[in-house]
Structure formats: structure tokens, C-alpha cells
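Every protein chain but one is kept in place in this view of the complex.
Each chain carries a letter (A, B and C) given by its place in the written order, and its residues are counted from 1.
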Amino acid sequence: MIIVMLPGATHREVDGVVARIEAAGLRVHVSRGEERTIIGAVGDVRRLEPEALQVLPGVERVVRILHPFKLASREWHPEPSVVKVGDVEVGGDRLAVIAGPCSVEGEEMLVEAAKAVKAHGASILRGGAFKPRTSPYSFQGLGVEGLRMLAKVGKSLNMPVATEVLSEEHVGIVAELADCLQIGARNMQNFALLQEVGRTGKPVILKRGLMSSVDEWLQAAEYILSEGNHKVILCERGIRTFETYTRNTLDLSAVPLVKKLSHLPVIVDPSHATGRADLVGAMSKAAIAAGADGLLIEVHPDPPKALSDGQQSLRPDEFGRLMGELERIASAIGRPLTGVCHSGSGRQNSGRQAGSGRAAGMV
Amino acid sequence: MIIVMLPGATHREVDGVVARIEAAGLRVHVSRGEERTIIGAVGDVRRLEPEALQVLPGVERVVRILHPFKLASREWHPEPSVVKVGDVEVGGDRLAVIAGPCSVEGEEMLVEAAKAVKAHGASILRGGAFKPRTSPYSFQGLGVEGLRMLAKVGKSLNMPVATEVLSEEHVGIVAELADCLQIGARNMQNFALLQEVGRTGKPVILKRGLMSSVDEWLQAAEYILSEGNHKVILCERGIRTFETYTRNTLDLSAVPLVKKLSHLPVIVDPSHATGRADLVGAMSKAAIAAGADGLLIEVHPDPPKALSDGQQSLRPDEFGRLMGELERIASAIGRPLTGVCHSGSGRQNSGRQAGSGRAAGMV
Amino acid sequence: MIIVMLPGATHREVDGVVARIEAAGLRVHVSRGEERTIIGAVGDVRRLEPEALQVLPGVERVVRILHPFKLASREWHPEPSVVKVGDVEVGGDRLAVIAGPCSVEGEEMLVEAAKAVKAHGASILRGGAFKPRTSPYSFQGLGVEGLRMLAKVGKSLNMPVATEVLSEEHVGIVAELADCLQIGARNMQNFALLQEVGRTGKPVILKRGLMSSVDEWLQAAEYILSEGNHKVILCERGIRTFETYTRNTLDLSAVPLVKKLSHLPVIVDPSHATGRADLVGAMSKAAIAAGADGLLIEVHPDPPKALSDGQQSLRPDEFGRLMGELERIASAIGRPLTGVCHSGSGRQNSGRQAGSGRAAGMV
Partner (left out) sequence: MIIVMLPGATHREVDGVVARIEAAGLRVHVSRGEERTIIGAVGDVRRLEPEALQVLPGVERVVRILHPFKLASREWHPEPSVVKVGDVEVGGDRLAVIAGPCSVEGEEMLVEAAKAVKAHGASILRGGAFKPRTSPYSFQGLGVEGLRMLAKVGKSLNMPVATEVLSEEHVGIVAELADCLQIGARNMQNFALLQEVGRTGKPVILKRGLMSSVDEWLQAAEYILSEGNHKVILCERGIRTFETYTRNTLDLSAVPLVKKLSHLPVIVDPSHATGRADLVGAMSKAAIAAGADGLLIEVHPDPPKALSDGQQSLRPDEFGRLMGELERIASAIGRPLTGVCHSGSGRQNSGRQAGSGRAAGMV
């Protein structure tokens, strides 16, 4: 941290800043220039916030040099982390596609959706049991009943399942029944919930908040990591801007950026980011090309009948076509899709055999 | 709700939309023009989301006509609501100033801060026991211990107290010990927490999220109201924009706007909005002039020593000077400050006697 | 400027940075710490952009310490500047209200509007002859003909006139006929136009761009100032955010902020910021309370018939009522409105006599 003093800062003011830094257990380096005195604070500056120094008399500006996160950073963990969801690796050599309906609406539709996404190469099944809805009058999900359906269907198809948890109260049951917990964008800074999922030790998909900077996102991950749970998958899902044609603005540059700053895997959710089924394909392809470790895509057997987010859900046939296109791009960048045979028995999905691999993987 | 069909929409597509609307229990009015067919849905459209229609074949656009909130709306409740926090009215003829330190750091400092803000005319004491911090390594508040201190100090000075609740788990204890619960900006769409505070029946200050539209804010209020708790105070505290000189951008136009859309009282928090003590005064005055029902201001006996948000906290003397200026503007617009003698016994706070009134109010 | 080197930066890399700084004519101060080397660049850093150093090998981060503007800064010119538009002072003890129709639509309506705003206390007449329209199919203004009408009406009523200039080509004629040139938000970084108006020596109202940071705004002012024209009036008119109820989001905190950073007067345009006549009053009052030096308000004799911006224009009677309310707030903060008798002879506009003062000022 560097503290720039005001032009006329007194010796006493400089001493005040030095004392405050030393009181936090850091070392100090003072450099008196002709125009200004500049003070460097050396040590674990996470113990001292810039704001605490900003307010001291004589201080013009405080500049943070180190990133405000540690366990999530590349400096701390230079190799990319691979997070296993069931048997599926996220962040490894292959790309993972997580797909399924926005909400679990019933067992029949879920089975239909799950079979379809598996057939087309998705390796993890998603489905919402607890739904965060802007309006209290909207469909709120089937709750624990939906969760049980999801677990059952995932088991029967040998697909690990991921689902959102909204409330501290439900973390226990979700961790018991699902293979992966999801923290939604609106809860990215629900710190009580972050700590609670941190204590479960289960893989967590942490969506970026609509309003969250990359620094805040990685600090939210730090909340989970600092509880001892290192299985965090980051998910870019669009930020809020002034543009209204799309629901949010997918910030794809966050993908290569975060992969530089952090060792955690990064996936992309083009369905929520755009809010439009007709843009999901293009943004899925772009996400893969930008270096994402996977995708989270909403697929519904009959989107017009969906109880939530039908406008952004793909039909199974659309999803199938998209997966074909994604495989070509995935091969071009040397990272084939994980495919359905993640347990290793069947599918040999190297770049060479991508096409036949996918065919072999069909149900 | 108005559904505009695509230029070439077929009769069958029109019928599909009509069927879907009627299935939701609404009446339908179809208007076939030369170029397009337009369908109106009449009834409680809160039972049917625009997105559900958007996805139907042949639909070009769905336009919501009614607001997506009901209990929070002026149509539902034309008269402005007055919310009582202890004996202090928020939303009535007088302006309420809620002040105190960002965090409860200890009893001594809290007493000092509380006496100071009361002496200068604040009528409700604020102080954070549970602190939402971007980093897990920052001071997280004294928790229940801090909450007990706050309750004790408030009682001893006869000031109702307001404090933030972060976790569903703590709603019970906070509702027991505090007079008013605060939902922070980052939790504005933590729906589980909203429902939980809705069940307490206690006054709730609902801060606007950093990237929440006014519609979303009022729908968040609707979550609390629909649990039967009508004591909601809205608090504008800045939205996130590209400008970096200030922590957020205070959206003061939201004050008169929300007062048109809703009957709920609206207060303003210039401390968090600007993040700079040197702008708090100007924005407090502007908020009053814009029609806010009150202010939420951070005051610390010694800001450079604050464990959080020192850079935006006023010193007691600065707060005192500001209160003098606010009284003049409050008088000019005909809404005097609530002052300390809110129970009516002492203070004659007319514009004329503002100065002496304030002196009389001192402890 | 401070250059923070990467942890393992070599001596050669440090020397490279030093050489680059010295080549720009600045002095260098190198401080080698245990973990990092920090380099300070002293002198007129405006000759060296941070980006030019950021790209050098071994550099982690470059931190600008000084503001990127000079002539616009308070350090350069500690006293507030007063800009005279005709006989009316902007930035002095009194508040200036600039009012009139969005567009000059014809002489008759202009006379009617001008008489009304003058009667109610506006001191400068505004009216658009060249209109910047998002669509090429919208009414583009009457051009030079409208400009001549404006000049004529202003002269006949003894009111200085302000009008927007859109094109370098028209700077000459506008400077000849108007007392004050306005640069619109969309042209804030039209550098060719800024330089051109800088060369006229005429007062310029420089609106903040919808997308412009305060630093960029003051650098745009610097373009005008550096041409030798010091008569710049800054105008906050809202920035673009995600909120859609209002056309833009009025950033009132920019008013006290810019008055700290710069000596230039700052006025506020609540009409364009909100885009809604029903919010103009509240935001005008808030702007005055926040410390603005004046207001720019759209008034139209018959808003429903306006050829542009009718939805945000006040009727003359609404404007009159608002001026009464503004006077009370202006008195409360000790800065009476300029009124019509700006040449000083007539109006005694103390807080006490605000009402009669205004009456006396009527035409």
C-alpha cells in the first residue's frame, strides 16, 4: 500500500500515518520527495484497509498495490485448480457443459430434459428447486420436493446435479442431495450464505453479481475459500448496463482476466446473461473461444410452457445443434467437450475423434 | 399487459397467446389491425409474467402496463404511510435524522457518539453490530455483543435504535433487541432474509441495491409487505456507475419518483452513497430539498480511529453544524426536523426558533 | 506519478523506466524496498501519460497522483471563477436561472416563453436553434433563422441568450449572435468543436457527457481554457445508468465535488437529466441545496405542442411556482436568485424580503 501525503503535510501528520501502519503490524518505508512525502506499507496489508488510512490527517491518497484477495489468487496458487463435480472435472483439459431446465417443474419434464441434454453431450444436470424471483408473486420453485426429484433423476442418469441455494436454512439439505451448490448473482455478497456453503466442503458455483466488480467477485470467493472449501467454480453471467435489448451484458473479457488473476475455474452462463434464446448460441461459442472452462445453459423440453425463463431456454434440438458447433470450436482451440461419458468407460473424446466421440456418447 | 404480435402472425399463434392468458385467469381483448394484431390482457397480470408470453410463437413484444408491485403502490394505498420507529415518526410532517457510528466498536465510543448525535437533533440511533464486509479479512462487527450494547445505550438515552441484519439466523435476536431492522444494499434481493424480516412485524429500513432499478426495489419491499409487515422505510444510498470519485452515485431523483409510485417513506443515506465525509453535507441538504423523509448519517467521535467507514463519517462537531444548516432548509420547505424531543413534550422546532430549539434539545 | 515495479523487476527494467521519465523532462526518485521498487516521477507529468509507462517491461502499475487537468483546477486558480453572460454573473453570490424553450419554434412562442421566464425571475434566455437529435428524421431546429429570432427576442427583453452549437461550421455565427454558447452532452468530447469555441472568447456552457467521468469533463473544459477562453460554465445534466424511469440519472454529488476540484461555476439542468416535468421541481431544489451556481430549465408556453422535449418542459405557471420555492431555499442557504434586475439597480433580494423582492422583479 502506498500513502501519498498532501503537499503541505506536516511531520506530525506523517508520523501519525506511520504509527497507524505500525500498529497494524506492518513495516513502513518513508520517502520524502521535494513536493510530497510518500509512505509505503509493507507486510500483510490485508490487515489494514486503505479507507482506514485515507481518513488520517495529511493524507491525499491511498493506493492499494496488492490484490484484496489471497486464497483465490494466482500468486497463492499458480496452477489452475480443477474442481470435481461428481466425476466431472471443471477447469481441466476438457470443457464442461452444465445444462437443464431453469426450474424443476415436475419429474416427467425433468427426466425428458435430462435425457436430452445428456444425449447431446452435457455432463452435469442443472435445475432450480429454490428460485430467486424478483416478485413475491412469481413461481418460487418446488423447494425440497424439487430438490429430491433432481437428485433422483441425476442418479438414474448417472449425472451429477447442480442447483441453487437461496437460504442458509437450506444449505444442509441442498449439500446432502446435490453434487454442486450454486450461489446466484443476487446473493454473491450474501456473506452469511457464502460462509455457510463454505462450511459444507461441496463444490460451489459462484455467480458474479450483476453489480459486482471482478475484485468483489474474487473476494466473495475468498469468503468460501477461507472457510476451507477450495471447490469454487466462478460463473460469469452478465453485468448490468444501460443496454436494454439484452437482459444483462455478458462481460466475456472477465473470463481471460479472471483466469490471470485467479486459479479458479471460470464458466459462463449465456442464458441468464442475454435473457434471449436467440443469442445463447453465439455467446456460448464466444465464451469457449475466450477461454471459459465450461458453460451453464438452460434447456427446456417446451420453452413456451416453462414456469420461469422460457424466453431464454433452448429446445433440446437447438441445444443439440449448438453442441455440434461448440465441438468444432472446442477442437479448434484444443479443449474438447467433457461429453457424457465422463466416468471414463466409453467416450474417447480427443480432438481428433470429437465427432465420432459425440455420436458414441448419445443415449 | 399488451402483446404485440409479429407482422405475419397466424390465427393459430394468436389463439395460442389468448389461451395462455385465459389459462392464467385473465380476460383477453384482441385488436386486429391492418399490420399487426394486438392483444390486451386484463385482470391481475401479476399472475402472468411478460416473459412467459414473450416466448410464445408469433409474439413480437410484450409490454407491461401495470407496475409489478401492488402493496407498495400508491394506487393501492394513496395516502403516504408513516412508519413509527419507537416514538419517532418517519414519513410524517417532520424529517427524521438517524445517526450514529458505522460499527458499534465498544460501549464507551457508542455512548459518546449517541450523546453527540442526540444533542444535535438526531432522533434515532444507528450502529452496526453485524457488518457486511467485502473482504472476509475485514472487521466483521461485534455481533450479538454489539447488538446488546446498542440496545442498552439506546434505552439509556431514550433513543430508538436501528441496526442491520445480515443473516436469517439473526433476525430473531435483532428483532428482539432493536427498534428497527435494516436490510443492506447487498441483501436487497436476499429474498429469504426479506421474508424473514417480513414475519417480525418490526420496522424495516430497506436500502436500495447498488444496481437495483426502482421497480426491483419496490418489489423487494413487496416481499416484506406481503408477509404482513407494512412498516417499510425505503432508503436510497447510491447506485453503481462508472464515476470513481464517489463510492456510488446518489440517485436523488429516485426520491420524488418513488414518492409518486409508492406510499412508503423514503430516506437517504449520503454517507454510503458518496463514501466521502466532505460531500455528506451537500448531499444531505439536497436530499431534504428533494423531498426525502429523513436521513441516515454516519457520525463517529474520532473518524480516523473508526474500524470501518471512517472516511465517510462526520465528526460530532461537523454533524452539529450540518444539522443547523439542515434546519434552515427544512424550515424553508415547511418540514422541520424531528429533533430529540420527538415525544412532543419539549421542542418547539419552528423555523423561527430553529437555533434556540436546537439548543434546548441538547443533553 | 508513481510507478510500482513488479516483484522481480530487474535493474535494467528499472533503468528503462527511469530513462523514459527523464526523456520526458521529469525528475525521478527511485525507492528500492525489500519487495518492490517504487519510482516517483516529479515535474509536469502532464507531459507523460500513465499508459506510456504502463507498457514498459517490469512495470506492475502506474498511479497518477496529480489531476489530469491544470487550468481548470483549484490548485491553479484557488478562487471561484465568476463568468459573466451579458450582465449576468454565474458563479457569484447570486444564483442564475437560465430558462426558455427547448427549441426555438417560432418568434411568437419564443416571445411568450421569454416574457414568462423573465417575469418569474430567470435572468438568461435559452432556446435551441440547432438541435442534436438521435434520429435524422426528428425536427432538427430552425437553424440560423431560429438563432436570429433568439437574438432579437433576447435583445428586446434585455436578456442575454444562450444556445447550443453543434457544428464547427456554425461557431462563428453563433458566437456573433448569442451571448453564450452551449456544448451539448453528446459533443463534450468533440475536441474539434471544443477548440473552436475556445477560440471565440465567448462564455461557454459545457454540459457533462452522458458517459463522462468528472476527470474527462474537466479535461474537456481544459480544451477550451487552453485556447485562452476562461469563460467556461460547467453543467451537470445527468449520466447514463441502468435506471429507466428517468431519462438519465442526475449526479448531484458532482456539484460539490467539482466545486472542490475546480474554480469553474457549475450549474444543473434538471430538465434533460430527468426527462420528466414532474421531477424537475424537486431536482431544481436539490441542485440549489447541493451548492449549484444556477439552473438550466426548459419552459414552454404549451408543452404538449412542443416540437421537442415537451415531456420535460414546465408550463410558465409551473415555472413560476417553482421559482417561488427556489427563492425560499436560496435564501435559506444565503444565495438569493439573480432575478431579472441583475444589473443591481433594483432588486433587494434578501432572505427576509424574498417574496416582495420577487414581486418587485416582475415585468
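In this section, a residue touches a chain if its C-beta (ideal position, glycine included) is under 8 Å from a C-beta of that chain, and two chains touch if they have at least 3 such contacts.
Everything quoted here is computed from the prediction, not taken from an experiment.
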Of A:Ile224, A:Leu250 or A:Leu264, the residue touching the omitted chain is A:Leu250
Among the options C:Gly43, C:Pro80 or C:Gly310, the absent chain makes contact with C:Gly310
For chain C, residues touching the missing partner are 16, 20, 46-47, 49, 51-52, 54-57, 68-70, 132-138, 166-169, 186-187, 189-193, 209-211, 216, 219, 222-223, 226, 240, 277, 303-304, 306-311, 313
Contact residues on chain A toward the hidden chain run 211, 213-215, 239, 241-246, 249-257, 260, 273-274, 278-279, 281-283, 285-291, 325, 328-329, 331-333
Residues on chain B facing the left-out chain by the touch rule are 2, 4, 29, 31, 33-36, 38, 40, 42, 60-61, 63, 65, 240-242, 244
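Assume only the chains that are shown with their structure count from here on.
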In terms of mean CA position, the chain most removed from chain C is A
Interface of copies chain B and chain C: same or different residues on the two sides (over or under half shared)? same
Where chain C touches two or more other chains simultaneously, the residues are 241-242, 244
